[in-house]
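Apart from one protein chain that is not included, each protein chain of the complex appears where it belongs.
For clarity, chains are labelled A and B in written order, and residue numbers in each chain start from 1.
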Amino acid sequence: MTVQGQKEKPDMARRRFLTRATTVVGAAVAGTLAVAMVDSLEPTAAEEAGASTVVNLTPIEPGMQLTVPWQKKPVIIVNRVPDMLTTLKMVEAKGLLKDPNSNVPQQPPYCKNQYRSRKPEWLVMVRICTHLCCIPHYRPKKASVTPWWLGGFHCPCHGSMYDLSGRVIKGSPAPHNMAVPEYTFAADGKSVTITKMYPKAHLC
Amino acid sequence: MMRKKGVPVLVGALLSLGVTVAHAGSLISPPGSFSKSTVIAGAKLFADHCSACHAVSNLRYNRLAIDLGMSKAEIKKDIMLPSGANYLNGMKPAMSQAEAKKWFGIPPPNLSHIVRAEGEPWVYTYLTSFYWDPTRPSGWNNRVFPEVAMPNVLASWGGIYTKSGKQLKAGSESPAAYHRQVAAIVAFLRYASDPSIFAREALGPYVLGALVLLSLVSYLLKKAYWKDIDDRRDAEGHINTSAMPKNKTKPDDT
Partner (left out) sequence: MSKFADWLNDRFPAREMMREHMTEYYAPKNFNILYYTGSLLLFMFFLQLISGFLLMAHYVPTSQDAFNSVQGIMYDTKWGWLIRYMHVDGVSLIFVLLYLHIGRGMLYGSYRRPRELLWIIGYVIYILMMGEAFFGYILPFGNLSYWAGQVITSILHAIPFIGPGLTTLARGGPGIGTATLERFLALHTVLWFLMLVAMILMHILALHQVGSNNPDGIEIKALKGPDGHPLDGIPFHPYYTVKDIFGVAVWLTIFAAIIFYAPTMHGVFLERTTFFRANPMVGLPDVTPPWYLAPYYAMLRAVPNKYWGIGLMALAIVLPFFLPWLDRNPVHSSRYRPVYRAMIILMAVVFFTLAWVGEQPPLPKYFFIERLGAAIYIGFYVLLPIVSSIEPTRKVPERVQA
């Protein structure tokens, strides 16, 4: 209770303080509710459960590829033969690559190698050109794109070129190597589970 | 004192809210308390005895880690018994729907919402009301769900009884332990049909605390402003409002 009798002047300082206190507590309540409300628009558990994809590798013959949808994106899985793996050394030797050592984190650390993969023969990569998001053609045959072509990916939109590890070739408009998602092989090596996007990688 | 006029209306409203639709028949509430540990025990029993046939398809296995604090290893070992169970997906039965339909005539229902739909007492009473009835294809009948297709899968614990209550075969568990275990399964199903319950109960005191604080502060604020009016009562209780100060919070309110 406040003191009675002070008829003319209301206690403005008290009012100001209480107005501020109510505003602060009210804003805290409203803010907390707003955070929960926005959070509800995050991907649901159902989306997260559908996020990883298991791909059976047995039907992919040596030298062949399979492109599967994963999180609404095409992922290419190539079973590379030794011949194809030697071309990776050749493009490096010729100095054709923008980022031969994959220094830009376009792949999980365990794929930062010449093959850009966990196992040399298996390439698992998001098949999206880092220039403007087109799907590059898979051109494994030598001289199929240019006379010096050793095999790789060629983008139909603006002509970006990549080697068979998805490393971008100098002179392409694309800035980075193609992105590699996070994945694990089953113990028996017969299937691969693509789990999530490597957080630092840029798609396009 | 004139305020009391709203009261009868309010009382009427509250009366009509408090009335719930009762289930027919006499149902028994499960004994024991509802807690995370009961629910975990119930989940394990459910996995052992019920998940052969019944899905809890809305409840994902990883929710048991989030809501109940079980470890992933524990869930994989004790709960994810049906083959093909995925940690991120809903609880599936071991038996396929087609197989189950062949065995029981109708596919066993998904039990995600069973407690919300039927209530804990019904589920508990149902599970403890099986009796031996040789006229039924499965050999079982149920007092609260006559001619049910489901056999009494818990008979090995609780024993076999006739409709009149005569014991044909003793169970492996004492009656008290048996009823406790059934109650744990019901507790798990209650959680499964309302998985926000632990989060709600954990958050509730903080939310209410913040709102009570807001009520308190805004009450003082209201009091501070209404002082203008309360201070200006004349002998008859009237207020000469036209003589009130021009109390503006901000100068640009005028």
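Going forward, contacts are C-beta pairs under 8 Å (C-beta built on N, C-alpha and C of every residue); 3 or more make two chains touch, one makes a residue touch a chain.
Only a predicted model underlies this, so the values are computations on that prediction, with no experimental measurement involved.
J.: Per the definition of touch given earlier, which of A:Met37, A:Ala93 or A:Ala187 contacts the omitted chain?
T.: A:Met37
J.: Of B:Ile28, B:Ala177 or B:Ile229, which one is in contact with the hidden chain?
T.: B:Ile229
J.: List the subunit A residues touching the unshown chain?
T.: Touching the missing chain: residues 22, 26, 29, 36-37, 39-42, 44-46.
J.: What does the interface between subunit B and the hidden chain look like in terms of residue numbers?
T.: Interface with the chain not displayed, on the subunit B side: 2-3, 5-6, 8-10, 12-13, 15-17, 19-21, 58-60, 63, 112-113, 116-119, 193, 195-196, 199-201, 203-204, 207-208, 211-212, 214-215, 218-219, 221-222, 225-226, 228-229, 237-242, 244, 247-249, 252-254.
As a working rule, only the chains that are shown with their structure count from here on.
J.: Could you please state the distance in Å, as a whole number, between where the Cα atoms of subunit A are centred and where those of subunit B are centred?
T.: Result: the chain centres lie 41 Å from each other.
J.: Within the complex, which stretch of subunit A touches subunit B?
T.: Going by the criterion above, the answer is residues 2, 4-12, 14-16, 18-19, 21-22, 25-26, 28-29, 32, 45, 48-49, 52.
J.: Which residues of subunit B touch subunit A once you look at their complex with the stated criterion?
T.: Going through subunit B, the ones touching subunit A are 60, 62-63, 86, 88-89, 210-211, 213-214, 217-218, 220-221, 223-225, 227-228, 231-232, 245, 247, 249.
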